[in-house]
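One protein chain omitted, others in place.
Chain nomenclature is as follows: A and B, assigned in order of appearance, with residue numbering initiated at 1 for each chain independently.
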Amino acid sequence: MLEWLKSVVSDAGIISAVKVTFIMAVSSTAISSVLGILFGLLLERFSFPGKKIIVRINRTLMGVPPVVAGLVVYLLIMRRGPLGPLSLLFTIKGMVIAQVLIITPIISGMIYSYARKSAPSIRAFAVTMGATRWQTAKLIIRELRKEIYFCMVTGFGRSISEVGAVMLVGGNIKGRTRTMTTTISLLKSQGIFTEGVALGILLLVMAFILQWICDLLQKEGEEDENY
Amino acid sequence: MKKKVLAVLVAAAMCVSLAACGGNGEEKKEEKKETKAATEEQKEDKAGDKGRLMMATTTSTEDTGLLDYLKPIFKEDTGWDLEWNAVGTGEALKMGENGDVDVVLVHAKASEEEFIANGFGVERFPVMYNDFVVIGPKEPIAKTDDINAVFTQIINDQLPFVSRGDDSGTDKKEKKIWENLSLDPASDPNYIESGQGMGATITMADEQKAYCLTDRGTWLKQSKDATLESELEIVCEGDANLLNQYGVIAVSPEKYPELNNEGANDFIEWICSDKIQKLIGEYGIDEYGQALFTPNAGTDS
Partner (left out) sequence: MRITNLEKTIGKFHMEVNDFYIEPGKIHGIVGPNGCGKTVFLKMLAGIITPDKGILDYEGLSSRDITMMSQQPYLMHTSVYENLIYPLKIRGTRPDEDEIDEMLNRVGLREQKNQYARSLSSGERQKLSFLRAVIFKPKLIMVDETLSNLDSESEEMFVGIISEIQKERPITWLIVNHQMDHIYQLCDEIHYMEKGRFVKK
């Protein structure tokens, strides 16, 4: 069993898939976090006509099926698409674009809900302390940090477990755009179950760790309310 | 702008097809009722309802529409409801090994013989063949019927090539050609493995302006049905090495007594019969102007 796990984990194809998965997930989580957090906070901060519709669209996009996002990005970046000359199709960059499209609304939607709950009281507090606008913004971000980490972990979890968009846009090219999930899908299609299961276990372990982090963050959040 | 219109069209097409599916379902139900009534009336001279026959087969037989065409005829002739799982040859044989299906219809002779040698299958019967073609951009490979020349040029000039790399029958065929030529495709930095089915691989080759080995049926169907017209063409066809022989094997009832061996045998006998062989030989002429498969049951292929 141990030998088998060892041989699987040292397999060049598997190592490459893990690497591609991480490069993709870290990049897309980073970009989506910056965009999503900024957008979520700004959406909470400012009122303008059409805001309700934007919030509703955001909510809808939170549940967009990844393959649909994948298809849209595919149509945009394919050779005969509007962004074709950039040659992004079947590259990690392309996959990141698709994932940013999937994850950003999730993060911004979550941040918006959290901010709507606690930002007004933080803002009022900042005013009574005589904080400047910039200090107020910094305070809001600092006070929401746990929620922000939680959103980022959620985004990362989505990213590593996603397969539809990654398969479409990345093309599952061996050694280049083949991720852990698309490897599993390929191994299954070849009728090779052992390595697929090993990768599945690895993903599950990662999901477990992420879930654990989320739990920790949420537990601390709950403790706050015990007064 | 054109692309935007295209995207909207695609979205609209999705909606329409969803609606169409719903409609079809209802129609089918009605049809079923009618056929049920009909079979009840003609119980004596028709086979009736016997049950389900589960088959594992390769994507090409489904993608070309051949199975959908044969299914109702099989039902009428033998009474079995044919259902199938269309996957790569490797996975199809694995399903047989695991006793998940009653019969397999695949195209990788060596693997099939190994399957039988390992006791999972009863006997292999050749059914038909189709052929492989190499598709790709017009330049720089000139159209030829010499597969060895094409593959050698791809390696020598480091031309882009998309392989399926999924252990399917087509993939095995491709690997065999490299092997026979003692060439290592990995030495070509522009050689990539898609790890996906034939259709996705053709699309990828089209995107990358790359060469690719495909079965003719999938290529014909795809180049006819795809939204965007393919910019690739057949650059190599007709080589004897490019024939793709399909075999049918009943999964061993000794290993898995619970399987529907009776249905499997009926299917083998039926698909090798003169009547069905003739139908296979005519399939696709109406739609594509050429037959997709050449029947050859009873031969030694």
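The working rule: a residue touches a chain if its C-beta (ideal position, glycine included) is under 8 Å from a C-beta of that chain, and two chains touch if they have at least 3 such contacts.
Predicted, not measured: the structure shown is a model, and the values here were computed from it.
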Any idea which chains on screen the missing one touches? A
For the chain not shown, which residue from A:10, A:47 or A:132 touches it across the whole complex? A:132
Only one of A:25, A:122 or A:198 touches the unshown chain, namely A:122
Identify the residues of chain A touching the omitted chain, counting contacts across the whole complex. 121-122, 124-125, 127-132, 135, 139, 142-143, 145-146, 223-224, 226-227
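Simple rule for what comes next: only the chains that are shown with their structure count from here on.
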Per the centroid of Cα atoms for each chain, what is the distance between chain A and chain B, given in Å? 37
Counting only contacts in the complex, chain A reaches chain B at residues 71-72, 75-76, 78-82, 89-90, 167, 171-176, 178, 182-183, 186, 188-192
The residues of chain B that touch chain A in their complex are 3-4, 6-7, 10, 87-88, 90-95, 165-168, 192-197, 200, 204, 207-209, 228
